[in-house]
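After the C-alpha cells below, expect a handful of questions from me.
With one protein chain removed, the remaining protein chains of the complex are shown where they sit.
Then we have subunit A:
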Amino acid sequence: MTVTKPEDRRPPHDDAPVLEARDIVKRFTGVLALDHVSLSLRPGEVHALVGENGAGKSTLIKVITGVHRPDEGSVLLAGRPAGFAGPLDAQRAGVQAVHQEIGLVPDLSIARNLLLGREPRRALGLIDSRRMHETAARTLTSYGVRVDVRLPLRSLGVGAQQMVALARAVSVDARVVIMDEPTSSLEPREVDTLFGVIDRLRDQGIAVLYVSHRLDELYRICDGVTVLRDGRVVHQGALADLDRLRLVSLMLGRDVAKVRAEGVTRFSGAHEVSGEPVLEAHGLSSRYLLDDVSLTVRSGEVVGLGGLLGAGRTETAKAIAGALPLDAGRVTVAGLSVRRGSAGAAVRAGIALLPEDRKAEGIVPTLSVRDNIALAALPRLARAGVVSDARIDRIVDTFMKRLRIKATGPHQPVAELSGGNQQKVLLARWLATEPKVLLLDEPTRGIDVGAKAEVQALVDELAETGLGVLLISSDLEELVEGSDRVVVLKDGAVVGELTGDELTEEGVMTTIAQGVS
C-alpha cells in the first residue's frame, strides 16, 4: 500500500479542466439551493467538496450528473457543454458517481454486477460466464478484493461492495469519478485500499470529486478544495494552503476572528447544577458509527454535543434512547441501568429524545395536536388500558398553554402546524411523560426566529427545574451559549470536553480540527 505524500502528487497533466461547472444557479420552489457556484476539475486532480447539511453539495453533484437541470450556468466536459439528460447519460460520457447507497443489484453475482451491461458474450448473445468470471476476478484483485466472484454481491461486506461499485465505475472509461462519502462504512484497512485506488486514478489522469466530512482523510488524499455554505462557494483553492481550524470555521460559517461576538441566543448560559449525575453513558460502541462514547449529564445541566456532520452526535442520542443497536455500552438514568436496545425501556426510565428529523421520526401526521401530545404518555393517562379523555384534555391544555402552541385548537391536524409549533408539540409529548433526561437533536433547525428563541428559553427553563439536557446543534453559537459543557465528537469518538472559559466557539472548532480520536 503506497499513499503518495502531498508534495509529490501534483497532477501529472496540468492542462485544461476535464469537468467544469460554471456559475450554476439552482432554485427549488423559490429556495436558492445553488447560488452561482463554479467548480473545475483538472485531469488527475482529487478535489474535496465539503460543507454542512443543506450547503448544496448533493444538489451540485446532481446538477453535474444531469439529475437536475441548472436554472442558470452550464456544465462543461472537456470544454464542451455536457448537457447530460441524466446519470446514465453522464456515465456514458465518462462521469461516474459512486453513491453512499450503492447502486448495484444485491442478488446478482459479484461478477455480473461488475460487468453489468458489458458482459462478455458468446455466439447467440449468451453470456460467456467463464470469461466474465476471469475478467471480474482479475479486476477486483487489483482493487484488493479477493473473493469468489460467482457469489451474490450481498454476501460481501459493505466495504467490499463499495469497492465493487468503485471498480465498476472506474472500469467504464471514466474521466471523472464523484465519490460521495465513500469511507462512511469502511474499515481503516479498506480506507487504505480505497486511497490506493484513488492514487491510481490520479496517475491515470482521472479527476476525482471527493465528498467527505472526515478532515484527516481530506488532508491525506485531496489536492484542491471547494467549501460550500448555504448554496454559495465560500472558499476555493489548494487544500495545503488551508489550515484545519480555518476549514472547520468555513464549513460551520463562523469567522474565527469574529467568534467572540456578543450572544444573541436566548440562552442564559449558567444553570444551577446539582451535581447528581442523572444520565450516564459508558462506552457506547456501534460498528462504523460510535467508538467508545462516554458522557455524563447532571441534574439541571445542559451538555452540548459538538462535532461536524457525521461525527456521531445523532447516533449518540439515538443510542442513549435505545433506538440504535449497540455492540457495547451501558446507559444508566439516576443510577439505574436501562435495558439496552429498547426505546420503550428508555422512555420508562425517563429518557426523552426529540429527534432531528421532525417529520420522519417525530410527528404522526394523521393525528391531531392532542393525540400527538398524548402519544408517549398514554399508559400513564389510562386505567386498565382505557384512556381518560378528561386527563388527556387537562394535560394537553396545560402544555399547549405553557409552550404557547399556536393551533386552532387541540383537534387541529398536527400536519397543518408550522415547523416551530410542530416542534413544540413534540416537546410537549415528552414533557407529558415527566422525563428525567431530555435529548434534543437540532431542536431549532428549520423553525422561524421567534419560535427558535422560545424553544431556547424553554430549554433553559427545563434545565432549571432539574432536568438533564443533552443538546445537539449545528449552530455553534446556540451550542456554546446554551450549554454548560460541550463534549466534542469526531468520527464517532469523544475527542474533547470544554467547560468554563475554554467553552468558546473557537475552542469547539479547534477541538474539532485538532482532536485525535
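In the analysis below, a residue touches a chain if its C-beta (ideal position, glycine included) is under 8 Å from a C-beta of that chain, and two chains touch if they have at least 3 such contacts; residues count from 1.
Keep in mind that, in the parts below, contacts and distances are computed from a predicted model.
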**Asked** What is the missing chain called in its UniProt entry, if the choices are "ABC transporter permease", "ABC transmembrane type-1 domain-containing protein", "Dihydroxyacetone kinase subunit L" or "Protein translocase subunit SecD"?
**Response** "ABC transporter permease"
**Request:** Check the options A:347, A:493 or A:512 and report the residue that touches the missing chain.
**Result:** A:347
**Asked** Of the residues listed, A:25, A:76 or A:375, which one is in contact with the missing chain?
**Response** A:375
**Request:** Would you indicate which residue among A:182, A:355 or A:507 is in contact with the undisplayed chain?
**Result:** A:355
**Message:** Which parts of subunit A face the unshown chain closely enough to count as touching?
**Reply:** 29-30, 321, 323, 343-344, 346-348, 353, 355, 360-367, 371, 374-376, 378-379, 382, 385-387, 389, 429, 433
